[in-house]
Structure formats: C-alpha cells, structure tokens
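What follows is part of the complex, with its chains left where they were.
A and B are the chain letters, set down in written order, and residue numbers restart from 1 in every chain.
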C-alpha cells in the first residue's frame, strides 16, 4: 500500500511498489479520461524553494490532469521563510490547507526532514541539493518500460558527468534492482562514477570506458547527461570537457536500430539537434512519461486511483 | 446580507453577521463535500503586493475547496504596478476578470481605498501595513468557538508584543463586542497594549501584568504572539525581551486543563516545541480554522452559500 507514504528517495519503495506505479501510469496513458477526476477536491502544495520550471510544470500538470488543484510558490523570496519560522512549522501549517506536497529545496536532506513533520500529508521530494530526485528515476523507468518493453535485461550506456549527476546515480541504483542489467559507464576520467555507487554493483555487471564510439554498438539504452557548468572548479575545465561526449548523427549510425537515447533534460549541446528527428531519440517522450508517472504517483500516495467510475 | 460587501476591518461587520459566517464555517467543517462546488465558475483575484505565503495559501485553498479558481500574483515586482497606473484603475481592470479579490499591501489604508473603486467585486483585506488583518480575527473567533464552545464568558490572556501586534488589537476590539470577556494583558512594560485600545474597553474588563506565571492559572484562553525583530529600535532591545515570555511545559502545568493556547503563527521561539503535543495547544488547528472561515467568508460575500444541492 502506497497510500499516505512519502517518496524521498527511490529506495523508499520496493520494486513491486514501483512496478505498481508503472502499471497505473500505463493505464493512465491508455485511458487518460478515466483518471481525469480521481483527484477532484484534492490540493497539491507545490513548494519550490529553488526554481525549476520543468519539474514544477510536470507535477502541476499531473495534478491538474487528475482533476486536482494547486497552491504553491516558485520563489523562496516570495515566501514567508524569512520570518524565521522553522520548516517543521511551515509544513504543519501547509498540511492544514493541502492533501499532498511536492518540495524542492537547495539543501540536502530537507525533504526527509520535512516528511517527519507531516502527520497525514504525503511528501514527494522533487530534488534536494545534489542528493536525490526520485521522480526523475520513476520517469526514466517508465520510459524504458514503454519504449523497451520492460526494465530487465538491457545493456545500458550511461554517458557524461557521472561524478556529479544526481539523476544518474538514482537511476543506476534503481536499475540495479532489476534483473540482467549490464552498465557501461562512459565519461572522462575526471567525471567517473563515484566509488560508493560502484561498490553497490556486482563487479561483473558494469564496465567503464572513456570512449562512446567504442561501445555505442552494444547498447540497448543510451542515457546521456548534461555537463553542468556550475559543477566545475574552473571555466577552463568546463570548456575542455563539455564537448567531449557529444552525440551526433555520425555516432548514431553505429548504434543498434532499436537502441533508445534518453536524457533528463535540459540539454545544452551534448546531443546535437540533428539527432532529434531520429526515431530512437525518446528524450522529449521521456518528459511526457514524467508527467504520466507523476500522475500515477500522486494518485497512489493519495489512494484515489480507483475513484474512476 | 453580506453579499457584495467588502471586509476591510472587523468593525465593518455586525456581531450577528460575524456569527452567521461562523455558523456557515461550522457547516462547512461538518460537510465539506456539500460546499465543494458552490463557487464553481467563480474567480478569486489574489493580489499580494507583499509576500505572505501563509495567508495567501489559506485564501487560495479556501477558494479552490469551494470549487472556484484563482488568478493572482505574489510579488509586486512581477506586476505592472511600475507602469505608473493608479490602484483605482488596476482594481477596475481586475474587476473585469474576477468575481472577488483579496488584497495584501504594505501601505496602511490601501484595501479601504481600493474597495471604493470596485463597483461589483467584494474586496477582502488580507493585511495592510501595521493596520488591520480582519480574517485573522475571524480565524481566532472560529477557533475559540470551536474549541471553547462560543465566544462569550472567557478569561482571555493576551501575551507578548501588545504594542505593535496588529492581529491582537483586532482580536481584542472584536472580542470586546462579546459578553463576559475579561482580558489579562501580559507584556513587558515597553510593549504594553496602547492607550487607544485600552480606552475602548470597560476598565473593569481588563488587567495588565508583566508576569505570565502569575496569571496563567486563571485563563480560559492564552493568546501568544510573536516578538517581531523588525519592530524593535535596536538589536539589544530585541535580544533582551524576546525570550521574556516563552511558554513551556513548566508554565503549562499551572494552566487549567481546558485552557487553549492560540498563536497566529509563524512563531519563532515564544512557544517551546515541547508544548506542541499538549492537547491544549490548538495553534495548528487554528490555521485550519483559518481556511474554513475564509471559505465561509468568500461564500457569503459572493452570496453562493446555498448553491449546495
């Protein structure tokens, strides 16, 4: 039962629970009208202490498409945070008004902290600092399920900034809970997957390389990621590395015909525009999956998925 | 009849009118679904020229839970105020789009001014500078009614910053219109209840003290208030006084078993966290009462409270 639960990091849910969310997302995709009123009369508090239009829109569209409504803010400066109130009091007050809350906060651990104060209201972590972003992971899983038929038995290439990539760490840890996954980590040496993640994997289940060209032909899934300027110590380092692993038409020619290219977006230039029209490029479809999986998640946490009559 | 009226300060309404709002709030609390569509097709303009997440959320949740919708802003910098338009023109334009408006503005008297330009649209004052905040008063009254059975015949302790406390002045003036109220004002000498408020009270109906411990045992209601750093002339004065009147478990032991502790929130440290679990602490329930009383107020001013069929 997911009703009343919080989602702070992907590990909070069993694989069976994640699969039940995927199943509901599938049903919603097939029959959106059947779910367009299940959240009638419910309110989502959309609490963005750090701006993130994409994630915020995805959650708000999800709630509205379930028939629910939104209260929220997208800028901490417009909130009353400055009056010295504790986050615990803030969340207990917001719980008076709303039925479920999404929180994004620049400080690691904030979502977990806040969830301890919410007595009845489920809390969804929409990103806390460099830490976790579990609904991106659910988005990635739904995309793989939808465009590769399921999450087991794939060779998954993960390319780009693997050192700082928050969403990538969550995805790898979660995919590792499925059967028959082989990872190929593709990054410059300076941005390798950190040891603490590698230690959680079976040594036979992954390889590391610095060359996308060498391995692209083996992949079922290629997960590209953004090189975030703000993660680098110097502008020179950024400029030297940012174009290192750019996916273009030439590289795509070596890839399998049924490989899919994923990206959490926004991209800067790590995928050339010319790739967008390739049917294997599913990154915009992935964004749409993000909305559907959030619909399923909200409905599950509120326990309203069967309100469709 | 409250339909079409403005609420700028508590004195705008007769006690009988206030009681009719309380009665409707009671009905909504008992049967929220019965009122979940009464504002269908109605729009609330939520005009926050000064940020106030708590108050804004309360109003917006109220409107949405009545089935209405919201347009609004929470930051004057994102509005077109800067183009030199008068507030009168602004409000006449907004009246083209919406059915009722809530306004919060840093300048005293703005809500009253604006209400003179609105020809058909009720205006609710959500705070104008240090002046009035009438829906906080309604919130306080509904809390007293709900948790003390009614607003007559109580010994009411009011503690903290009584000099600058906007919400406290409104509450005292309004409670004074009920029967059998005795006030005990508890504050440092520097932050005493101002003379112009005391002059409005029967001299037999109040006492002043500097010591919460001495009087807490007599109280039916203890209304705590925040010591606002920005009200003090110096940081030293603030530091000297802020912890002076902190409510903790030790003080609570001397209080009546059915006393209630109220606070308009946000609190800083004037109520110790350890008091939160005491059943007499109703300040978070008070926030919830705030939403319900705003639902009742909006429904009354729009004249839609009987749309529940």
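Note that in this section contacts are C-beta pairs under 8 Å (C-beta built on N, C-alpha and C of every residue); 3 or more make two chains touch, one makes a residue touch a chain.
None of the values given here were measured: they were computed from a predicted structure.
Since every chain is the same sequence and 2 are placed, give me the total copy number for this complex.
This complex, considered in full, is made up of 3 identical copies.
Assume only the chains that are shown with their structure count from here on.
Hey, what angle do you get rotating subunit A onto subunit B on C-alpha, to the nearest 5 degrees?
Rounded to 5 degrees, the superposing rotation is 120 degrees.
Measuring from the mean C-alpha position of subunit A to the mean C-alpha position of subunit B, what distance in angstrom results?
40
Would you tell me which residues of subunit B are touching subunit A in their complex?
Those in contact with subunit A are residues 33, 36, 48, 51-54, 56-58, 60-61, 64-65, 74-75, 229, 265-268, 273, 284, 287-288, 290-291.
Considering only the defined contacts, which subunit A positions touch subunit B in the complex?
41, 43, 45, 69, 71, 73, 75, 77-81, 83-85, 88-90, 92-98
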